[in-house]
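A protein chain is absent from this complex, but the other protein chains hold their places.
Just so it is clear, A, B and C label the chains in written order, and each chain counts residues from 1 on its own.
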Amino acid sequence: MVHSFKQGWQTLKSIFTGMGITIRHFFGPSVTLQYPDERDVLPKLARSKLFVNIDDCIGCNLCARACPVNCIDIETVKAGADVDLGKTSNGSQKRLWISRFVIDMAKCMYCDLCTYPCPTDCIYMVQEYEYSDFNRDNLVYKFSNLTPEKIAEVKETARIEAEEAEKKKAEEAAAKAARASKASDSRPSSVPGAARGIPGSAKGIPGKAKGIPGASKGVPGKAQGIPGAAKSIPGKAKGIPGAAKGVPGKAKSIPGTAKGVPGAAKSVPTAAKGVPGKAKGVPGAAKGVPGKAKSVPTAAKNVPGKAKSIPGTAKGVPGKAKSVPTSAKSVPGKAKSVPGTAKSVPGKAKGVPGKAKGVPGGGAAKVPGKSTAKQVPGKKPPKENKDNNTD
Amino acid sequence: MIEIVQKGKSRPEMVINMGPQHPSTHGVLRLEVTLDGELVTHVRPHIGYLHRCFEKYGESVGDYGMVTPFTDRMDYVSAMNQEHGYVIAMERLLDIEVPERVEYIRVIMAELQRIASHLLAVGTFGLDLGAFTPFLYVFTEREKILDIFEKSSGARLLYNYMCIGGLMRDVDDDFKKDTEEFVRTFRPKITELQNLLTYNSIFIKRTAHIGVLPPKVALNYAASGPVLRGSGVKWDLRKNNPYSIYDRFDFDIPVGEGEVGTLGDCWDRYIVRVLEMEESCKIIEQALEAMPDEGDVQQNVPKRVRTKPGEIYARTETPRGELGYYIISDTSAKPYRIKARAPSFVNLSLLPAISRGSLMSDLVAIVGSIDIVLGEVDR
Amino acid sequence: MAKSTQEIFDYLKAAYPEVDLVLESAKLGDPWITIPAEHWKKIAKFLRDDSDLRFDTLMCLSGIHYPDEVLLAIACHLHATEKGHTLAIKVKVPESNPNIPSVESIWKTADWHEREAYDMFGIIFDGHPDLRRILCPDDWEGFPLRKDYVPQESYMGINTKYTEVEASDD
Partner (left out) sequence: MTWLESLPLAVFVMIPLVIILIYALFAIWMERKVAGFIQDRLGPMRVGGWHGWAQSFADLLKLIQKEDIIPAEASKFLFRFAPFLMFAASYAAFAVIPFSSAYMGSNIDIGVFYLLAITSLLTISVIMAGWASNNKWSLLGAMRTAAQMVSYEVPTIMAVLSVIIVAGSLNLMTVTEMQSGNDTLGFLPNWLIFQNPFLLVAFVIFFISILAESHRVPFDLPESESELVAGFQTEYSGMRWAMFMLAEYADMLLLSLLGAVLFFGGWNSPFGGFMDGPIWGFFWFMFKGMILVFVMMWIRWTLPRYRVDQLMYLCWSILIPLSFINFVLIALWEMLF
C-alpha cells in the first residue's frame, strides 16, 4: 500500500518534472529559421553543387576518373599543332579542346573526390543548393563553351590529322603484331577491358581503329591463338570489370585474361562459342591498369585470316592483349570492326561497341547506344546496337 | 474479412506485416509478426529493402579511395565512424603510419559522431514510445554537431572526410573553439533529457523488463555496442582492443545494471547510450587538450594505393557496435573482396529471440532499443 | 592469455591430427587457418567449448569466390571475449558442390551471416534451419557477389539495367 502510494507519487512527480521542462521551452526562444525568408550561412567549404571553371580546364580527365559514380563526362579533341589554346590561370598550357564537359548532378553523390586531383583547381563545389528541378535533364550541367559548329570544326581537323597518323601507325602496328605474335610469353598485365574504354578518338572513323594509340591490337587473322585458343579462365580475370559495372550482360564470355598467356591460354569461353573455326575475332583488347582503360578491341572487319588491321596493343606489347570480349553469340564469324578507344572514362563504356555487331555486346548493355552512333558514323545505327543487346 | 488463422486446436493467430513502411521500423524494415491478440508469438524480420550492393560496389569502383564515400552511406547516421573503420582497416593492411594530429582529429570526429548518433537513437526511441518532444530537443543538439562537421568537411551527413593515411582536408580554424563550446553546452542538455525522458515513469514502465537480453545470449548472437553493454557485458573495443589512439584516454564503459528493471532490458540499452554520450564528452575534452595544433594531415596519404595480396579483418566500435571490415586485396587497384560486418545487421538478428511473448507495443520499444539503421543492415 | 593464430593452429593440430588443417597467410594482413568443410562443424564446436580457446562469438562470416580455383569459401572471424584472442578461419568448397555444414547451432549469429553467404554466393549450409535469401528477393536469379555474376535482365517486368538519361548536346 505504502509502496503503491510512493509509486504513484513518483509517477506524478516525474510527469510534473517533464511538464516543467516543456513549459520552460514553451516560453523559450525558437531555434529554427524561417527558411525562405532567412537562410543559414553555409561554411566556405560546404559541398552543394559542382562547378567547373571551363577556362582553366585542360581536359586531363582526372576528375572524371576519380568519380565513383561516373557523373562526369568529358570529351576532348586534340588541338592542331598550330593552334594555341592559351594557358590556365596557374600557367598550364592547354592542348585539348573540351568539346564536351557534362556533369550529371542527379547522379552526383557530393563526395568531393573529383576536386582533389584537378591540377588546375578548376572543378570545385559551390554553395548553391537550391537547384532542384522538375525535369531530370535539367540537372545535367554542361560546361563546355564551344559552339556545336566549333566542335564540328575542331573534330574534323583532328580527324584528318588522326587519320594520317593512323595510317602510319597501322602499318607499324601490323608489322609489330606479326612479330609479337610469336613472342608469346609476355604477360599481360591487364584486366580486360571491359568497361572502361571509350572510344574516344576513334570518332569517326570506322573501320579504322584509330585511336588510341597504343591500344589497339588486333589479332591478326590467325591470331595466334588468341582467339579461340585463348582460354583464359574466366575466373581469373580479376578484374573483371564487368561484373561490376556493367558488364555486358551477355558477356558471359568475358574472357578474362590476365594471367594467361595469350596464345597459349586456355580458352575463353566466349570466344569459343562464337567463333569456332573462324577465329573471328577476337580482337583483343587489352587493358591496362584499370582506370586507365584502354583497350580496344578492334579488329576491323576482318575476316579471319585476313585480318588486316591489327591494332596494337595494350601498353605496348603486342600480343599481349588478351581478352576480348566480344560477344560471341552475336557474331559469329563476322566481327566487324570495332574501333577502339580510349578515353577511359571509367565506367562509362560509352562508346565501345558500337557498331560492330559483334562487339561486345555486352558492354553495350550499359551503354546506351546513342553515343556510339554519334561517334561512328557510318556504322550501324544505334538501334541495332540495342537489339543486339537484347538478344 | 480479416483473415484470422486458426490452426488445429491452438488459439487463433493473426499475421500482420509491420513495415516496410511503418513509422517505428526506422526505415524499410519489414517485420512479419504473428499475433495472438496483442501478444507477439513470433517475429520474422525481412530485410533487403535498402540493399545497395555496397560490397559489389566496393569490388568494382576504381580504387580503394573511392570506397570511402560508399562506407558513409551504410550507416548514414554515423558516417564518420564508418569511414574511420574503413581507413583503419586499410591502414592496417598497408601498414601506414598516421600523423598524430590526424589521429586526434579522427578521434574527436568519431566521438562527436557517436554523440550525434546516440542522440538520434535516444530521440527516436522516445518517439517510438510516443514522446515527440525529446526527439526535437536532442535534434537541436545534433544539429550543432553537424554544423561542426560541415565547417570542416563540407557536408552534414555523408562526410567523406577521412582518407587512407590521413584526412581529406584539415579542420576548420574554429574547430577547437566550436567543439569546446559544444561540449560545454551539451552537458546540461543530458541532464534535461534525463529528467524529461529517462526517469519519466511512463517511459520506465514502457521499457523496464521489456525485451530482456541475457548476456549469454547476447554473446552467442555476437551482439555488440550498447546492445551488448546493456546486458551488463563490459565490452568496448575502444577499451578492450584499442585502435587508433583510444588507449590514451581516460573514460569508462557504461554498462546496464538493471537499475529500474531486469538486466538487459530496453531501458538498460537506452541508458547505456545516454551515459556513453557523457563518456564521449570526456574523450573529446582530453583529445582537444592533447591535440597538436600544427601538422599536415595529408603527409602520409599515398598518392596511389598499391596493394599486394593480403587480407585483413579490422574492427572498430561505432555507436551501434562492432563494425568490421574484411578486406581481401590483390595486386589490382580495387578490393578483391570487401565485406562489412555491420553491427545493426547482427543486432537485428536477435530480435526474434527477445521479442517473443511481448506485446505489440513492446515490439516497437524493442526495435527502437536495438537502434538499427537500415542502411547498415542491408548495406 | 591471448594466443596467436600460430599457437591456436598448433593447438588444433594436436587436437585433430587427422584433419588436414593448413595455416596460410598472404603478403599483407593476417594469417588464417583453412579447414576442410567436412570437419568444420566439429572443429567449430571445439573452438567454442575448449577451455583454452573459448571462442564465444563469431564476429563475422563472409563468403568469398575464387574463380581461378573454381572454389567458394567462407571466412569466419572468431573472437574470445574472455581470452581476448581472435582467429580467422576459411572453409573452401568446390563451386560444383558448395556444401558447408552450418554452425548456426553453435553460434546463433551465424544464422543471418550464412543466409547472406547463401544469398550472395550460393554456398549451401547443411543443417541451417531457415536457409532463404536474405538481401535479394527470393526469386532473384544468380549469386551477385560471384565474380562471374551476370545480372538478370529484368525482374518482375522491371528492367534492371540502368539507362542513361542524357540531354542532347545543344
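Heads up, the rule we're going with is that contacts are C-beta pairs under 8 Å (C-beta built on N, C-alpha and C of every residue); 3 or more make two chains touch, one makes a residue touch a chain.
Bear in mind that the values here come from a model prediction, so they are computed numbers and not experimental data.
Visitor: Taking the whole complex into account, name the chains on display that the unshown chain touches.
Guide: If we consider the entire complex, the absent chain touches A, B.
Visitor: Among B:Lys205, B:Arg248 or B:Arg356, which one touches the chain that has been omitted from the display?
Guide: Considering the complete complex, B:Lys205 is the one touching the chain left out.
Visitor: Where the complex has a chain not shown, which of B:Asn241, B:Thr262, B:Asn300 or B:Ser361 is the residue touching it?
Guide: Answering carefully, the residue with contact to the hidden chain is B:Ser361.
Visitor: List every residue of chain B that touches the chain not included in the displayed model.
Guide: Where chain B meets the chain not shown: residues 1-2, 14, 16, 22-24, 38, 126-133, 136-137, 140, 196-197, 200, 202-203, 205-206, 359-362, 364.
Visitor: What residues on chain A make contact with the chain left out of this view?
Guide: So the residues of chain A touching the unseen chain are 8, 15, 18-19, 21-23, 25-32, 34.
Assume only the chains that are shown with their structure count from here on.
Visitor: Could you please state the distance in Å, as a whole number, between where the Cα atoms of chain A are centred and where those of chain C are centred?
Guide: The computed centroid separation for chain A versus chain C comes out at 33 Å.
Visitor: Quick one: report the Å distance separating chain B from chain C, using the average Cα coordinate of each chain.
Guide: 24
Visitor: Centroid from C-alpha atoms only, then distance chain A to chain B, rounded to Å. What do you get?
Guide: Whole-Å distance between the two chain centres: 35.
Visitor: Residues touching two or more other chains, restricted to chain C: which are they?
Guide: none
Visitor: Among all residues of chain B, which ones touch two or more of the remaining chains?
Guide: If we look for residues of chain B contacting two or more partner chains, we find 56, 59.
Visitor: Which stretch or stretches of chain B touch chain C in the complex?
Guide: Residues 47-48, 51, 53, 55-56, 59, 92-95, 217, 219-222, 233, 235, 240-241, 307-313, 315, 322, 324, 326-329, 337, 339, 341, 345-346, 349-350, 353, 378-379.
Visitor: Under the stated contact criterion, what part of chain B meets chain A in this complex?
Guide: On the chain B side, the touching residues are 56-57, 59-63, 65-66, 68-70, 72-73, 133, 137, 140, 143, 150-155, 158, 160, 168-169, 172, 192, 195-197, 199-202, 330, 332-334, 336.
Visitor: Per the contact definition, I'd like the list of chain A residues that touch chain B in the complex.
Guide: On the chain A side, the touching residues are 7, 10-11, 14-15, 17-18, 21-22, 25, 31, 42-43, 45-47, 65-66, 68, 109-113, 116, 125, 191, 238-239, 241, 243-245, 289-291, 346-347.
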